[in-house]
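A single protein chain has been removed from this complex, and every other one stays in its place.
Moving on, here comes chain A:
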Amino acid sequence: MRETFAATVNRVLDQDPRTALVLAVISNGMFRRSARKHPGRVIDLGIREQAMIGVAGGLALTGMRPIVHSYAPFLVERPFEQIKLDLGHQDVGAILVSIGASYDAAEAGRTHQSPGDVALLDTLPGWTVHVPGHPDEVRDMLEQAIPGDDRVYVRLSGTTNRAPLPVGPRLNVLRTGSPRSAGVVLAVGPMLDRTLEATADLDVTVAHTATVRPFDREGLSTLAAAAGNADVLLVEPYLRGTSAHEVSEALADRRHRQRSLGVARDTELRAYGTSAEHARAHGLDTEGIAKAARDFFLV
């Protein structure tokens, strides 16, 4: 996904004079050619993440379309007040693109992990949040976002699904359960393939989205209405329950149960190792999702 992001942005920098890329050293080697060709529009501020967001806000105030990139904890958590004030409060936009996802940098430890990024941005109004599950989706999302003026977060991951899915505001339905089905499973971004595998022997509807904000409440409500039970299992790659309030809103008019899977909220996982080992520890591997699904759907 990171390579697709770089290739897409290098191309749009050539094509669209409104675009600017703002960096704080991370990934700058992938943009050297663009930095030579467009020196005023590829701005590497050094390791200065607060200024990175402030500068993006200033660029947007003059009519430009800034794309800002770093590791998720440095892009979202460190300069969070800048995101709130220098973009949102100024009523200007930018496209923030993170790498690292929740625990992609497992070997690097807690300092380079940010499972709370989407929940944190969710405290601010007006953000579109994309969680792509395939590199082709990254390209499509960026091409859709760049002509706009709004606030967009694209969360790149090292984990991908086998095939890309259509990018857009609507849920994609991958499998439709019977009228007597146990409920709906909603997998976000790169969690889709393992969720399909984990629920292969269950009578459930499986849907997917790579765009979690705005959330397709109407789509989920329709799927829940058609299922045998209005029970929803949410599988997200970041902090557990991040979209639980959206599910509640979507199903506010009907009796329902819901359960959220995601990165543990109640403990800091102090372990290195691999991304796959972290997924297992959080119950986000295929086995963990399968067990949670059987427990929740009472089968």
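Note that in this section a contact is a pair of C-beta atoms (placed from the backbone, for glycine too) under 8 Å apart; a residue touches a chain by one contact, two chains touch by 3 or more; residues count from 1.
In this section, contacts and distances are computed from a predicted model.
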| item | value |
| --- | --- |
| Among "Probable DNA metabolism protein", "4-cresol dehydrogenase", "Extracellular solute-binding protein" or "Thiamine pyrophosphate-dependent enzyme", the UniProt name of the subunit that does not appear here | "Thiamine pyrophosphate-dependent enzyme" |
| Among A:Gly29, A:Gly63 or A:Pro179, residue touching the chain not depicted | A:Gly63 |
| Candidate in contact with the missing chain, chosen from A:Arg2, A:Arg41 or A:Arg240 | A:Arg41 |
| Residues of chain A (touch criterion as defined above) contacting the omitted chain | 17, 20, 40-41, 43, 45-46, 48, 50-51, 53-64, 66, 81-82, 85-86, 89-91 |
